[in-house]
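Left out: one protein chain. Kept in place: all the others.
This part shows chain A:
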Amino acid sequence: MFRKTCVASSALVLLAAGLSGCGGDSGGSTTLTYYIADAAQEDVATRCASESGGAYAFNIQRLPNTAAGGREQLLRRLAAEDRSMDIVSVDPPFMAEFANAEFLRPFTDSERQEFSRGVLEGPLLQSTFRDTLYSAPLYGNTQLLWYRKSVLAKAGVDPSKGPVTWDQLIKGATQAGVTLAAQGRRNESLMVWVNALVSSSGGSILQAGSENLPAAEVKGGLDSPAGAAAARIMHDLAVSPAAPAGFSTAGEEDSRAAFQAGNGGYMVNWPYVWAAFDSAIEEGTLPANFKDDVGWAAYPRVEAGTESAAPSGGLGLSVSAFSRRQDLAVEAIRCLVSAQSQKEFMIKAGNPAALAAIFDDPEIREKFPMADEIRTGLDAATPRPVSPYYGDVTGSIQTAFHPPDALSPGTTPREANQLLEDVLSNKRLI
């Protein structure tokens, strides 16, 4: 009998221990759970924790690698009012969705001033929703046009001499027998490309003012000359000999691989590739002098006379509305996005800082010779549509604009617009 009671009570104790473990308050009251999107964030966090003199420590949780995967995990946990989350890394286009659902703690006016000081216009713009700051910008991002200097003469298109158009690049790359790498894969990177093309010819995926409308009333802006231009360029590249093999399944890393290959010529991609070239050289997969052959320029134009709207990306740090240590989280964010942290992060991860001053830092200028182009790009960058229903918007665009070789300027814009509006008003599936 004693044995039975003993077993039963041990089981209860274990169960209770298990349940309290689920409560999420692991590691004491000064431990902040920090969801990171990039491994380099952890190094910065470690330094901040040690500098805090024990005021806080971090329990680091890594989000999935893909943008969509990160969004889904945050969304699921925040919707479940997960109180174990304190600081979350939010990809800017998803911020409006979270903010609208009241998942994020808005920064106060004084905090807003503090986190906006010295921040470039592009990254700041995409951290605010309905004139409230929800994310402290950690880094801003924009794509550049990368080229191999050795192919320029044969291609007859030299981006270093002035802005170039997509049409010129496709023609030049074809002529030189080299590739023009872009991201044709059906994921967020396709949305980035479509948005850049549409914005570069003065259009927009959603009509102005849609961020405050209920989903069913949101109107798309794709059925326009800008939408047609985007579809035409994507199609023309996909069917041209300049498209790298596997174009419709190529993400950023596939583009980099195509650019590094023997027939690599041009590529649009984020600045992280510069640091990635270094890693490849260290590993011995690229020759030591590879970077001497690489040049960069502003994102290609759609129309020769209109400045391009480069893609905009980045990352912001937000405080979960369900966190029980919100003030401490803000305190920690002060260190995580400080100038020193942003510089450290830029050097480690290769992602551009959001603070303007970092671009004047001698060490940064030495490591990133394209710092000026990145900074200009960040200013000219056009964020993806700000919408509380961004998941539907990007899902519709990714469906309608894929595969790129099947697009038609005559039909794609209208169909894409219709799909977008139907999905938002719950009439169709994606």
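Here is the rule we go by: contacts are C-beta pairs under 8 Å (C-beta built on N, C-alpha and C of every residue); 3 or more make two chains touch, one makes a residue touch a chain; residues count from 1.
Just so we're on the same page, contacts and distances are computed from a predicted model.
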item	value
Undisplayed chain, where the name is taken from the UniProt record, one of "Spore germination protein KA", "Cytochrome C", "Sugar ABC transporter permease" or "Succinate dehydrogenase / fumarate reductase iron-sulfur subunit"	"Sugar ABC transporter permease"
Full-complex contact with the absent chain, from A:38, A:97 or A:167	A:97
Selected residue (touches chain absent from view) among A:43, A:72, A:158 or A:344	A:72
Touching residue (missing chain; options A:84, A:248, A:326 or A:376)	A:248
Chain not shown: contacting residue from A:159, A:395 or A:413	A:395
Full-complex contact with the absent chain, from A:125, A:215 or A:281	A:215
From A:62, A:367 or A:428, residue that would touch the chain that is not displayed	A:428
Chain A, residues in touch with the chain not shown (by the definition above)	68, 72, 75-76, 79, 97-98, 100-101, 103, 185-187, 214-215, 245-249, 254, 257, 388-389, 391-392, 395, 402-403, 423, 426-430
